[in-house]
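The complex appears here without one of its protein chains, the remainder shown in place.
Every chain is named by a letter (A, B and C) in the order it is written, and numbering of its residues begins at 1.
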Amino acid sequence: MEGTKLENQFQKETLRLETFSDGVFCIAVTLLSLEIGVELKTDATNSDLFHLLIQKWPICLAYIISFVNVLLAWIGHHSLFKLLRKTNNSVLIINGLLLMLVALVPFPTKTLGLFLQTGALKTAVIFYTAYFVVVSLAFRLLWHAATCNRDLFISGVTESQIRPTTRNENIGLVCNTIILAAAFANPWVSLALSFAMWIYWIASE
Amino acid sequence: MEGTKLENQFQKETLRLETFSDGVFCIAVTLLSLEIGVELKTDATNSDLFHLLIQKWPICLAYIISFVNVLLAWIGHHSLFKLLRKTNNSVLIINGLLLMLVALVPFPTKTLGLFLQTGALKTAVIFYTAYFVVVSLAFRLLWHAATCNRDLFISGVTESQIRPTTRNENIGLVCNTIILAAAFANPWVSLALSFAMWIYWIASE
Amino acid sequence: MEGTKLENQFQKETLRLETFSDGVFCIAVTLLSLEIGVELKTDATNSDLFHLLIQKWPICLAYIISFVNVLLAWIGHHSLFKLLRKTNNSVLIINGLLLMLVALVPFPTKTLGLFLQTGALKTAVIFYTAYFVVVSLAFRLLWHAATCNRDLFISGVTESQIRPTTRNENIGLVCNTIILAAAFANPWVSLALSFAMWIYWIASE
Partner (left out) sequence: MEGTKLENQFQKETLRLETFSDGVFCIAVTLLSLEIGVELKTDATNSDLFHLLIQKWPICLAYIISFVNVLLAWIGHHSLFKLLRKTNNSVLIINGLLLMLVALVPFPTKTLGLFLQTGALKTAVIFYTAYFVVVSLAFRLLWHAATCNRDLFISGVTESQIRPTTRNENIGLVCNTIILAAAFANPWVSLALSFAMWIYWIASE
């Protein structure tokens, strides 16, 4: 009885952190849409509005890229915390850092969307891809902090259940670094590589 | 015992996805209101403000239409997931696509509200109604992905419980396509058909 | 066993609606703060910024009034749904209408804050107070729809548990109507009455 109560207490701890984290992911992903809109032109004709909407493709593309990236990060966060039954200070702090980065995703997204058709395209793509290198670095650190202390894991989790997540975090970090490196050579190749990585994640999930 | 635990684990999986989806619906619906406001005029008289507020009717109408559409989509999402006990890759990806569309509803809503009294009315209504055709298409695809694999359903769900949802998804897609077609002929008829569809949904719920 | 399962199913139904409603209340209340901010003046001195901040009192006052009003509405919504174990169509639809009104609270709040120091003060206060008459009317309707069907109530709820909520909803509607009427005579008296009503609610809770 006492044991069950303790176990439940532990589970509740992680649960509240997961719920809070989910909230940040959820709000960050929905706030992305706030940037997208057309300005009122009171004398607009039907074809004017049509062209105004068509011209919004760069910001819509940036929105789609960020939405998928944050959603994949959420799935990663989920599969990581599924294995934990409690947290310690390091996990809490690195998770806080990760949430801070996730909440700020609208900033690089806006930058990418606004400058995709300007002469500053390369800087915009480098800034955007570098941002996600930092995000995947925070994920890798979070997982490192968790695996340092096997006491945090749900009882019965074995090495063979931990290893796939370690591999995923490593691959994510390497892929994002390659995408960043590609941005220095050619921004469009870099964005194409992002799409390729998604297909890999979705297929391997 | 083992079986119950497994069952619970499965339920928790769906639960977290539902909670996340609910969050996106909830935030999208509340963010719609951000666009509505009057500009400060420091020398405004009482009748000035009265007229400023009255002139806000197009954006308020667009807000109401979108609020009801998103709420109906949420109810549909709810009744769909109520039958599932776990998810697979296809359901996860199509649900992600659906959430991306829901989160972006403020964009067509703003466009509709801003251009309702301009010469670009027809384009605005076509854009808005076409957007919801895509939303109902995503719903239909989600349901298709779910019904392809009967293993995803809660044990005991029968054909006769699945069929009404299939019918609803089909009707939704057909209705939204008719509303879009009407927009090409007459934007106001199209908006009136939206109202008629709501009454149908509410009565049939 | 079968009975317990059914009962749980019913509770889960209400729970998800309550969670969604809580989300709308929660986001509406937090979005109110988005309107408050000072514009950058790059050549500002310390006393310039001090005066800029002091001049923000009308929007801060409007924020405080709306925050308390939405919080009281949330408490009312909570105590209302605490008695229900399931919902029907009327309750769902009126609740949807109520959420639509709650989500739009930032609009009258902004209007009040912006025009509090202009010649349009009276119109702003009338608009604001009339808005909350509509909100309390929606609450009264929601409660009416719930009490029409005793089957919706948790088993064991008696007349004497239902009556206080009925009385509260009625008092709320009457109070808000008086506050609106007062706004036609004197806007400041109207706002003072709002404060008085809060003290009544808090004391009677």
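Brief remarks on what is shown
The rule is simple: a contact is a pair of C-beta atoms (placed from the backbone, for glycine too) under 8 Å apart; a residue touches a chain by one contact, two chains touch by 3 or more.
Everything quoted here is computed from the prediction, not taken from an experiment.
Among the displayed chains, contact with the absent chain in the complete complex occurs for A, C.
Annotation: of A:V24, A:V38 or A:I179, A:V24 touches the absent chain (contact as defined above). Considering A:L34, A:L61, A:V134 or A:V157, the position touching the chain not shown turns out to be A:L34 (whole complex).
Contact between subunit A and the absent chain runs through residues 16, 19-20, 23-24, 27-28, 31, 34-35, 89, 92-93, 96, 99-100, 103-107, 110-111, 114-115, 118-124, 127.
Residues touching the missing chain, restricted to subunit C, are 18-19, 22-23, 25-27, 29-34, 36-38, 40-50, 53, 63-64, 67-68, 71, 74-75, 78, 202, 205 (touch as defined at the top).
Criterion: only the chains that are shown with their structure count from here on.
Once the centre of each chain is set as its mean CA position, subunit A and subunit B turn out to be 25 Å apart.
Centroids built from CA atoms put subunit C at 35 Å from subunit A. Contacts with at least two other chains are made by no residue of subunit C.
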